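Here the complex is missing one protein chain, while the rest keep their positions.
Labels for the chains are A, B and C, by order of writing; each one numbers its residues from 1.
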Amino acid sequence: MKVIEPKNYNFSNVKFFSPMQLGEHYILYTRYIDCLNKVREDLNSDTTYAICNSNYSDIRSAIKSKTFCYDSIKLHELYFENLTGNNTRIQGRIQSLIDEIFGSYENFIEKFKCIALSMRGWVLFCYDWYHDEYYIYGQDSHDEGVMLYAEPLIVLDVYEHAYMIDYGINRGNYIDAFISNLDFRIINKRLSNLNFWKTE
Amino acid sequence: MKVIEPKNYNFSNVKFFSPMQLGEHYILYTRYIDCLNKVREDLNSDTTYAICNSNYSDIRSAIKSKTFCYDSIKLHELYFENLTGNNTRIQGRIQSLIDEIFGSYENFIEKFKCIALSMRGWVLFCYDWYHDEYYIYGQDSHDEGVMLYAEPLIVLDVYEHAYMIDYGINRGNYIDAFISNLDFRIINKRLSNLNFWKTE
Amino acid sequence: MKVIEPKNYNFSNVKFFSPMQLGEHYILYTRYIDCLNKVREDLNSDTTYAICNSNYSDIRSAIKSKTFCYDSIKLHELYFENLTGNNTRIQGRIQSLIDEIFGSYENFIEKFKCIALSMRGWVLFCYDWYHDEYYIYGQDSHDEGVMLYAEPLIVLDVYEHAYMIDYGINRGNYIDAFISNLDFRIINKRLSNLNFWKTE
Partner (left out) sequence: MKVIEPKNYNFSNVKFFSPMQLGEHYILYTRYIDCLNKVREDLNSDTTYAICNSNYSDIRSAIKSKTFCYDSIKLHELYFENLTGNNTRIQGRIQSLIDEIFGSYENFIEKFKCIALSMRGWVLFCYDWYHDEYYIYGQDSHDEGVMLYAEPLIVLDVYEHAYMIDYGINRGNYIDAFISNLDFRIINKRLSNLNFWKTE
């Protein structure tokens, strides 16, 4: 079992975010990596499975923390990856797709922002493998409200830690800042990977 | 947007489960279908997006119920599908895979059962697309503790509604009954679909 | 620190509940007692506080299980205590109080039942010390949705374990059965204790 390492991100072109905000956020992300590595180690030890019950047991605690930290890592990497400040003009397949589903990018943004103001953890525009459809959904925490079979395309962190340093409780302004930094090349790449699988 | 219909399952070869237990469980499943259809309708209406806040709003309620019911539908369909009482002897690729990861099927069952006794909602043996690995994990409810990027291979419902009629609070016996009804042809089929994608 | 012991209840006059249903429910309750005793022991040991973090730590696991099991014990004892099948005709101070707030007992029952059908764990009619008011509220689990400063007067368990053996998924019939067994002498006693404090 290999140890997981944090990925590196280049935030030099990200606008409307302070180095402090992005730096603290990144350190937080590395703690989830530490958590996952520790849990995986414990899950490899037989003593973790000594007591098995749903009220209070080491295995319960390990499984819950594994999902919490692992989901958090995946979501943070998707978030940092699509927040570059490069290629910020909507284009390509994601543009056609959004136009097709929402009528216009403006309509999409309006709904995306409304959902982003209404949830407590994450907002995603995703493809759902189960019924072959695209939609926006939101989570209340890293592991609560996750959609099974969702393939994330656009990922926005709405935890307070993502914006309080720069925006206080003004989440609306933070969402606008996020949207203006979205990298549509990355999003189109996610869509291409998806279409590759889908058409096979 | 098409209305989603409940799927049908043939439980005639399932052993150690009463028709009452399976029948009530199935009706419960259809209610999640009703829920999802209703939410999808509401999400198509602009009035649902009239107020956007994370304390109390229609959009918040709709998004939360959508994920809860949709996850529940997916998980129940996977559960009913792998609970047939046919092809109950481990075989094929799933056997090699489990031997490789856990050393033996007995070791796998021991860990699977321990986790199944320690969670409050679901237990899954899954493939994780993110870091290309296989593991067992568990959820506390339909939408709490879901693993992003998990591809379910074996799915066990440990909600009290899955077993109380037949087993009271004796979850251990229920898990044994479930395992003895597992359809390894279905599980191998899930694995084949997965390998098809993976090798492309 | 004294070990907590389960209380005993006399269910001999409870109608429309099978001994199996009540017996299994009671055993479940004793497991929460075991859990609490174990957690309290661990919280007395310094090693439990060796690592302090909100992603994965023994102290986190202990605190979470303590609240889960302790809330469950309190709620189950309140539930079993007001479910006797004796003194089942509404009377005394609780009658005046309900008439005053809801207009009639029928109106109260209608709202109580609606909330009981809409939550996943518990329903309570309570007095709230904070703003000096009475209301019905519900929880989704033992520890999720608990109301701080609530003083429980009527307590109904709507977890699936409370009724599946006798009623399958027909929760409505279970709620009716519960209401027909409510002990209003107990409820009036809770109200008297409350009024004693309130008027001091």
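Criterion: a contact is a pair of C-beta atoms (placed from the backbone, for glycine too) under 8 Å apart; a residue touches a chain by one contact, two chains touch by 3 or more.
Small disclaimer: the values here were computed from a predicted structure and weren't measured.
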| item | value |
| --- | --- |
| Residue in contact with the excluded chain [from B:K38, B:R93 or B:K189] | B:K38 |
| Interface with the unshown chain - residue positions in chain C | 4, 43, 49, 52-54, 57, 59-60, 63-64, 66-68, 70-71, 74-75, 110-111, 113-115, 117-120, 130-131, 135, 137-140, 143-150, 152, 196-197, 200 |
| Hidden partner chain, residues of chain A it touches | 20, 24, 27-28, 159-161, 164-165, 168-169 |
| Contact set of chain B toward the excluded chain (per top definition) | 31-32, 34-35, 38-39, 53, 55-56, 58, 60-62, 65, 68-69 |
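One rule holds for everything that comes next: only the chains that are shown with their structure count from here on.
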| item | value |
| --- | --- |
| Superposition of chain A upon chain B: rotation angle, C-alpha, nearest 5 degrees | 180 |
| Same-site or different-site touching of chain A by its copy chain C, using the half cut | same |
| Computed distance of Cα centres, chain C from chain B, in Å | 30 |
| Whole-Å gap between the CA centroids of chain A and chain C | 38 |
| Interface hub residues of chain B, defined as touching at least two other chains | none |
